[in-house]
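Below: one structure, written as structure tokens.
Note that this complex is displayed minus one protein chain, with the remaining chains in position.
Chains here go by letter, A and B, matching the order in which they are written, and residues are numbered from 1 within each.
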Amino acid sequence: MTPDLPEDQLVDLLRRMLVIRRFEESLIKLAGDFDIGHFHVYIGQESTGVPALAQLQEGDLAFTTHRNHGHLLARGTDPAAMVAEILGKATGTNNGKGGTLHIASPEHGFPTTSAVTGGCTPLATGAAFAFSRRKVDRVSVCLFGDGALEEGSYHESINIAALEALPVIYLCENNSLEALGQKANEYPSSTMAAAPLTDLAASFKVPTITVDGTDTGAVHGAMAEAIDRARSGGGPTFVEALTVRWPGNRPLWPQLATGVTDLTYAWDEGAIPQDHSKWHGAQDGVLRYTRELVTAGLVTTGDVLALDGEVSTQIEDAVQFALDSPYPDPESAFEGVYA
Amino acid sequence: MEDTREMLYAEALVGALRHQLATDDRVHIMGLYFLGLTPHRQMVAELRDEYLDRFYYPPIAELGYVGTAIGAAMAGLRPIVDIATASFMFEAFPQIINEAANTYYMSGGRTAVPMIFHFNHGVRGGGAAQHSHSPQAMLWNTPGLEIMAPSTPRDVKGLVKTAAASDNPTAWVDHVRLFDTSGPVPDDEDFAIPFGVADIKRAGSDVTLFASSWLVQRALEAAELLEQQGIDAEVVDPRTLSPLDEEAIIESVAKTGRLVVVDECHRRCGVGAEIMAVVTENAFGDLRAAPIRVTTADVPVPFSPPLEEHIEPTTDKIVAAALEVTGH
Partner (left out) sequence: MTAELRFIDAIHAGLQASLAADDAVVVIGEDVTYGGPFGATKGLADEFGRHRVRDTPISEATVMGMVTGAALTGLRPVVEVMFVDFITLAMDQLVNHAAKLHFMSGGQLRVPLTVRVQGGVRGRFGAHHSQSLESWFTHTPGLKVVAPAFPGDAKPLLAAAIANDNPVVYLEHRGLYWDKGPLHDDPVDGAVVRRPGTDVTVVSYSKMVHSALAAADRLADSGVEAEVIDLRWLAPLDTATVLESVAKTGRAVVAHEAVARGGLGAELAATIQREVFTELVAPVERVGAAFAPVAAAAALEDAFLPGVDEIERAAGSLMAFGPPPP
């Protein structure tokens, strides 16, 4: 379903999803030509991150993980500065000090990215602690995958958040649905005895919501409820968003397993190829949201293609900007250790 | 002459915390064991009662609450977090080492982590292997942390002031054996000791005794005993390990030509090793005898009092080392 929002905002959500999709696809293509190191893509989770984070306000903070690109882009971080950072250029968000794993954009509410599993949970809790102590109307969002629940830091953090009724939302993006993991010698998947995962919040008396992460409207609604609770002093919420593991995320290094996304699949069922038909037909949240907007008559197929064209150009320009950017002065490696 | 008042280290410590709470509403305190389980802890309890909404008493979750303090520092507070016994710090290492120390650099200077981690290190008497750690050498190996190690009531006041004003994460290396020591403390509310400036706690010409934190007191005691034997020892207290005032140490060794490094860390790869290396690199030609380290031995800290005393850097061992290095 589509979120209960004015039409321009609904289209803006689509635009943000496309920015992420085209960004990540470009990165995978770029990795074929350049050694850009190990990285993780957000393909298949755009319909979670975009509606979830679109509702944050200026001053709200979010703490993400190694799979951070989508989150930063969802809040408007400049894709050109992000590609530049990933390529290790001086014009990158962190001037080349961080790379893909540590992209920071405080002006968009991302103070840092921790690449240690579970590292973000105390930090997000701490930001909420600061908001609570400063008595400011701000919320903090902790973004993590199901694997982070295996770390002790999560359990210590949510306990503190619950005890102090902190304005924090733990958004667990469970992207392990249909992941074959080790059974197929693929990128491993999480190992957790608790089921459902929401039990791991309920035991701390934290309210929980489970949503289909490919359902933009459902995610929007769940986060609206959680953010409202946080802002009104009701304390933390645990949201579990379920998404199917994108086939391209299955190997250790992402591959364009389902090809470059063809948005016509959203309205032309006959065009969907046999390979990965389930992905294109039902599991890809971006296609699903596009389909919903077109079906509801909120956008035309022409609008979608035009928007996609704009976004694709923006990303192409971003990549070109990054490629054309200089590398940092090696001596800068020794600068900026202390504030 | 500055106006001073004689007070206990514990009083100066609590006074420094009170001053920060009173003058900066971004300062929030997590944890209550700044003064350990000593009777002085009552002063911390009183401070909490004065500033109830600025204290937070966390669950037994070092990883969670220290990380919470780090996140809070990124979001506008200037937390002072107490980890109590230094050995518990290992629980919080992922957050201290990976997040607090790295974030400013890693973010390209976009996010600072202005906060203080307080902990009581070292042999405290009966702490045994899991309550007697001196983790400063490990912290020192981690770029991005500032490390302060006050040794007197005066220094704790001045260093806390600087740490609280700093935009960097500062590890506050403290020692329960200091709490009952006393000394003059400046009345001036704005009294601050800059980081990276060592203090010559006692001037001398025959041998340099380098020591930090509680061991400064033992080094001073050793210097008195040495004086009775006609040896004039200089006691150099770095006050902060990071940044380190290398110049002051080198200058002292240039003068005395003889060095005893006193350090409560375990010997191998301890703070003492680094000081020896720095002196070797920079004052090689000035050394007139092989320098000596007096450190905690490379064994876990044992419980039994005579065993504990046998492995820690005592005043007697400092004296013996100074005699050896001066050829007596």
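What we mean here is this: a contact is a pair of C-beta atoms (placed from the backbone, for glycine too) under 8 Å apart; a residue touches a chain by one contact, two chains touch by 3 or more.
Since the model is a prediction, treat every value here as computed from it, not as a measurement.
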| item | value |
| --- | --- |
| Contact partner of the left-out chain, one of A:Pro3, A:Gly44, A:Gly98 or A:Pro122 | A:Gly98 |
| Options A:Val136, A:Leu163, A:Leu252 or A:Ala271, residue touching the unrepresented chain | A:Leu252 |
| Options B:Met106, B:Ile193 or B:Ala322, residue touching the unrepresented chain | B:Met106 |
| On chain B, residues whose C-beta touches the chain left out of the figure | 63, 87-88, 90-91, 93-94, 97-98, 101-102, 105-106, 128-130, 133, 137-138, 140-144, 242, 265-266, 268-274, 276-277, 280-282, 284, 287, 289-293, 297-300, 302 |
| Missing-chain contacts mapped onto chain A | 37-38, 85, 88-89, 92, 94, 96-102, 114-119, 147-148, 150-152, 182, 185, 188, 190-192, 252, 327-334, 337 |
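Keep this in mind: only the chains that are shown with their structure count from here on.
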| item | value |
| --- | --- |
| Separation of chain A from chain B, taking each centre as the mean of its C-alpha atoms, in whole Å | 42 |
| Chain B partner contacts - residues on chain A that touch it in the complex | 61, 63, 92-98, 102, 104-106, 111-112, 114, 116, 118-119, 121-131, 133-134, 136, 138, 140, 152-153, 155-157, 159-160, 163-164, 336-339 |
| Chain A-touching residues of chain B, taken from the complex the two chains share | 26, 28, 53-54, 56, 58-59, 61, 63-77, 94-95, 98-99, 103-112, 114, 143-144, 146, 166-168 |
